[in-house]
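All protein chains but one are shown in place.
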Amino acid sequence: MDELKEVLITTDDIRTDEYLINMGPQHPSTHGVLRLLVQLEGEIVHNVQPHIGYIHSGIEKMTESLSYPQIGHLTDRMDYLSAHQNNEAVALCVENALQVEVPERVKYIRTIMSELSRLASHQLWWCVMGMDMGALTTFFYGLRDREDILDIFEETCGARLTVNYSIPGGLMFDIHPDFQRDVKAFIKKFRTKLPEYDRLLSGNVIFTERTKGVGILSKEDAIAYGVTGPTGRASGFACDLRKHRPYSAYDKVTFNEILSDVGDTYARYQVRMAEMWESMNIIEQLIDNIPEGDYAVKMKGVVKLPEGEFYQRVETARGEFGVFIVSDGKKNPYRVKFRSPGFSNLFAINHIAKGWKIADLVAIMSTFDLVIPDIDR
Amino acid sequence: MTNELLTTAIGQIEAEAETRQGAQYVETFVPFAKMHDFMLRLKEDVTLAFDYLICVSGVDHADHMQMVYHLESTLHNHMIVVKIKTDGRDNPAIDSVADIWPTAEFHEREAFDLLGIHFNNHPDLRRMFLDDNWGYPLRKDYKDDIHIVSR
Partner (left out) sequence: MAFNIYDFTTLTKSIHEGLSSQFSPTATLAIEWTIVGLAYLLFVALFGLFLVYAERKVCAAFQQRMGPMRVGPWGLLQTIADFIKLLMKELITPKNADKFLYNLAPFIVIIVSFLVISVIPFAPGLVTFDFDIGILFVTAVSSVGVIGILLAGWSSNNKYSLIGAMRSGAQIVSYELSVGLSLIAMIILAGTMQISGIVEGQREMWFIFKGHIPAVIAFIVFIIAGTAETNRGPFDLAEAESELTAGFHTEYSGIKFAFFFLAEYINLFIVAAMATTVFLGGWMPLHFGDFEGFNQIMDLMPGLFWFFFKVLGVIFLMMWFKWTFPRLRVDQILNLEWKYLLPINLFNILLMAAVVLFGLHF
């Protein structure tokens, strides 16, 4: 019982009708290796303590011995569902530090890839959410449609998940000749499939009963806990970096920032569903207008950043991802810190899950859409 | 607020803050003794209103440790970087800002875990990723014969 001493709750605090259960680290609901120590009274949750670190790989230490283009490889593996956005963050940070201007073509392609990555991430989120709620069929429907995006990635970037496509200076390769055709075919198909998702889950009485009013995160709490992304926007926190601090080609497209002021689980669900529609709109605006040009700027063989500190923020599917590079002028960075969205989002769960039941905790966890390697780095 | 106005406003709040324009944002160095009050005023001042703590990083320099706070105001849309130097590297200690921004509680635990910086008045300072008797891996003098190959 030593571990009881190390958590905030001590054995003196536990009354005899409360008990501690462990959800994870091996978990049937596939969120990754996260351990939640839940203090329960019957079915009601009184305290949730996340324990992380099971997949801590020391990525920030590793970057100190790699060169700047090599850092991008590691970022694929952190938030593996937003690999393109993570790569873009590092690439933009290095390019801004070196004051390198990439061609328009690169910006357009990066944006399209980011949006496809966001779509794929939200599809996986939807299918896992349904599975957590008990509608096991949604798992297959979401993954079936996600395969099309992964095939597009494989065609152009060479890998389905760990794409490593955006590098400082541009892209690794030019897009595949079939890229535009495949993306347009996918968008056309997915526009007919997305209403199917709504029919299956959004309108279902059982689903709405389990998610409406559950786990409300207020706007002040969202800002205080640094909860960004669709989770934060569902509480009214207007944090979409694509709108407020545009990068790449986001200033050339028109799209809506999806906000809700309710902040419950259903709002978080709806914000993500609406974001899928917006992503498709963004891709459609860009896919036919990719300018001609180079796919990369020639960078020096050994990339050295000037001395100083540089911070770059991008909007991933989970929230705001930040890359903070401290450089001392050498060819390896002095310190790299990744500001991961999941890290900040995770610790807001204790605040909002108090007083709800275990089943609601599962619902709240699935709408926070956490990827644990992103949290642990 | 523009960067010049920010610089002046910060100078008005805290005389000992050294502000300069970094590559991207305004960077402020504040002595660690004045740090907590300064942060509190950054948040509560209506014209500044830095209510969103984006990122808390710890950096290990040769003779001191540095904590870097990236802050943003959701109301006025400006960003600032606050840097605090600790006193030496042997037992670095800084005041915790967890009572100002709740998210800092966890970022500071991470800095404690990986760099060994102690935070005063932290509600729950314990290690996050690593075991209790692990060293502090992000320090530059961290040695691990099994996992790290030094050239």
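Order of writing sets the labels: A and B. Residues in every chain begin at 1.
As a working rule, contacts are C-beta pairs under 8 Å (C-beta built on N, C-alpha and C of every residue); 3 or more make two chains touch, one makes a residue touch a chain.
All values reported here derive from a predicted model rather than from experimental measurement.
In the whole complex the chain that is left out makes contact with A. Within the full complex, the residue among A:E115, A:D264, A:E278 or A:D360 touching the omitted chain is A:D360.
Within the whole complex, the absent chain has one touching residue among A:H84, A:R210 or A:R377, and that is A:R210. Residue-wise, the contact with the chain that is not shown comes from A:L136, picked out of A:L136, A:A185 or A:A238. One chain of the complex is left out; on chain A, the residues touching it are 19, 21, 28-29, 43, 130-137, 139-141, 144, 200-201, 204, 206-207, 209-210, 357-360, 362.
We adopt the following convention: only the chains that are shown with their structure count from here on.
Distance between chain centres (mean CA atoms), chain A to chain B: 25 Å. Taken together, the chain B residues at the contact with chain A in this complex read 22-25, 27, 51-55, 57, 59-60, 68, 70, 74, 77, 81, 101-103, 105-107, 110, 114, 124, 126, 128-130, 137-138, 142. Remark: chain A residues 6, 8, 52-53, 56, 58, 60-61, 96-97, 223-226, 237-239, 244, 306, 308-311, 313, 320, 322, 324, 326, 334-335, 337, 339, 343-344, 347, 351, 376 touch chain B in the complex.
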